[in-house]
Structure formats: C-alpha cells, structure tokens
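Only one protein chain is missing; all other protein chains are in place.
Up next, chain A:
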Amino acid sequence: MIEVEGLTKRYGRKLAVDHLSFQVRPGVVTGFLGPNGAGKSTTMRMMLDLDNPTSGSVRINGQGYHDLPDPLKHIGALLEAKAMHGGRTAYNNLLCLAQSNRIPRRRVDEVLDMVGLTAVAKKKSKGFSLGMGQRLGIASALLGNPEILMFDEPVNGLDPEGIHWIRNLMKALAAEGRTIFVSSHLMSEMALTADHLIVIGQGRLLANTSMADFIHQNSRSYARLRSPQPEQLRDVLRDAGYAVTEAGGGALEIDGAETERLGELAAEHRIVLHELSAQRASLEEAFMQMTAESVEYHAHTGGEEPGGQLPPGGGWGPEQAPQQAQQPAWGQGWNQGGRDGRRDKEI
C-alpha cells in the first residue's frame, strides 16, 4: 500500500507536481498515466525519497521511505533502464544492491533466472541492449522480494516479446497480492495491464478510477454509414433529428445512434448503404481528450490533434500501432473512424 498525500514539487516557478493525493492498493496493477512531462517520473522519484517534495508526504506501508529498515525488501523500483554501473557485471551490480539490504547472495541468482539473464550474468552490463538493461532493472526491483513494485515506463524500447513478458509478469505479481504501480504514457498499454487507473496532467490528478469505470465512461459509441447517395442520406438523417458528422472517405457518423433504426430509415427512403456499423471510440482518444489542456509539448504540424506528441505505437490507429497489431486486443478495430471523426465539421 502506498499513500500519497498532497504531494507537490516546484522547480523554480514551474509546478511539476501539484497537490497529488492517491492510494495504490495491493493485489491489483495500478496504472499511472499521463502525457510526457506530466510529472509521473518526478512523482515516482519522490515516492522513493530520491527527490525532496516541496510539500506533502508519501507513506509506504504506513512508514516514510527513509524509515524503512531495508527498503528493497519492501519496495522495488525500476526507474530507468541502465541505472547500473556499466563496467560491472550484471551479477555484481545486483550483488552490491543485495548486500546493502542484507539480502542473501543466492537471491541474486534467483532473480537473474526469473528475468532470463542467467546466461549473461558474468557479462559487463554496458554491453546490454535496452531490453536486457530493462530486464536487469526489473531483476533489481525483484531482488528483495518486495510487496510493492514500481515500474516507470517498463515497456519503453522493448520488443513485442519483452512487452508481453513484462505484462504477464506484472499481472502475475499482482495476483500474488503485491502492489504494482506502473507508469506509462500509452493508454493502449494500460488498457491491457492495469486494473486501476490514476491519470495526471501537468502534475494534477485528472482521474482516479477503476479501469472498467474508465472504459464505461469514456468510450463513445457511434454509428458509421457510407452510401453512394450521401446528400440524400444526410438530409434523411437530419430530418429524422440526428446530428450527423462527416467523417473521412465519404462516411457519416452519428453519436449514440442504434444501427437498427438507421438501417430501417435508409430502407424507407430507398437509399443504398455500403456500410452501416456500430463503432466505439478508442480509450486513447478519451485519454487525449482528458489530458488535452494539460499536454505540455504540443506538436504543431498541420492540424495535429492534442496529444500529437505521442510516439508511433501510441496505439491510436492500427496503421501506427505495431504492438496492437501483434496483440489484437480491445481497443483495436473500432477506432478506425475515430481518428478522422474527431476534427470533422458538424454539418
């Protein structure tokens, strides 16, 4: 259990973290979501007592981090890949950490085995790839067999196999009753792993909700139609009292409408339909909408949407989301129309 109370961090005039209060409960994966620069890493560093908060406090199982006898036995953290001395072997890097917290030497072998680095245990860690460095960081987090685990952007730079492995690891650790706190700027990633969601933007708490509630509240459903007679269809729909939005490729979209009624309407007026489908907007969109005002670094390239700084793989359209393409999961399929649909003019 982690309790964050009124946590604030100010750098000069800039408020990086603004009175954050939330709790991270055991037994579930809690996602910590926010755009780049939202203050996620700063918050995590303050949770580990690495950065001094301007005000507020963090309690780990009811204690300040400072007062934990052997902190690695309570909370393990992956903050950045390669936060290890490159000239030291993987084994020795872990051994130094183990010794400082009175963790037996055999545990080093155990965690190396868990993350699949046994074969390179005696290799210097500066030769490690990003993925191997990430695994070594996870090994160090697991070293003290802690009840609380914290991962800062663990899937960054990993290949699909590594991403899959981390997801399953986090779920398995949560299932053992541990507290898992994982940050990400990718909603699609969170949708696959997190049970609970804490969303921040510009250091402020935007949402603290279960994943199921977030999905329920934020996924917009709409109907999508295409017809060779678009003008007629549009008039008919408007006469029937629907607010019609024009999407790309000659498609029309109607929020919250039922496809049955639309099909009947088209038939009554003898309009040919090439497509009539129920759609849902992606969570990525809901997330971007929520954080739109708080995104710090907008990309200003030709009509880019808020949150346009998300890197490829942001899970926003199938053509941009290799990790989704490999792991068909929810979020996929029904967001095709969404991307264009958002900036369409009302007609």
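Things to note:
Everything below uses one rule, namely that contacts are C-beta pairs under 8 Å (C-beta built on N, C-alpha and C of every residue); 3 or more make two chains touch, one makes a residue touch a chain; residues count from 1.
We take it that contacts and distances are computed from a predicted model.
According to its UniProt record, the chain left out of view corresponds to "ABC transporter permease" among "4Fe-4S dicluster domain-containing protein", "ABC transporter permease", "Cytochrome C nitrite reductase pentaheme subunit" or "3-isopropylmalate dehydratase large subunit".
Considering the whole complex, the residue from A:Gly87, A:Pro160, A:Pro228 or A:Gly250 that touches the absent chain is A:Gly87.
When the omitted chain is restored, the residue from A:Asp51, A:Asp109 or A:Asp195 that touches it is A:Asp51.
By the touch definition given at the top, chain A reaches the unshown chain through residues 45, 48-52, 65-72, 77, 79-80, 82-89, 92, 95-102, 140.
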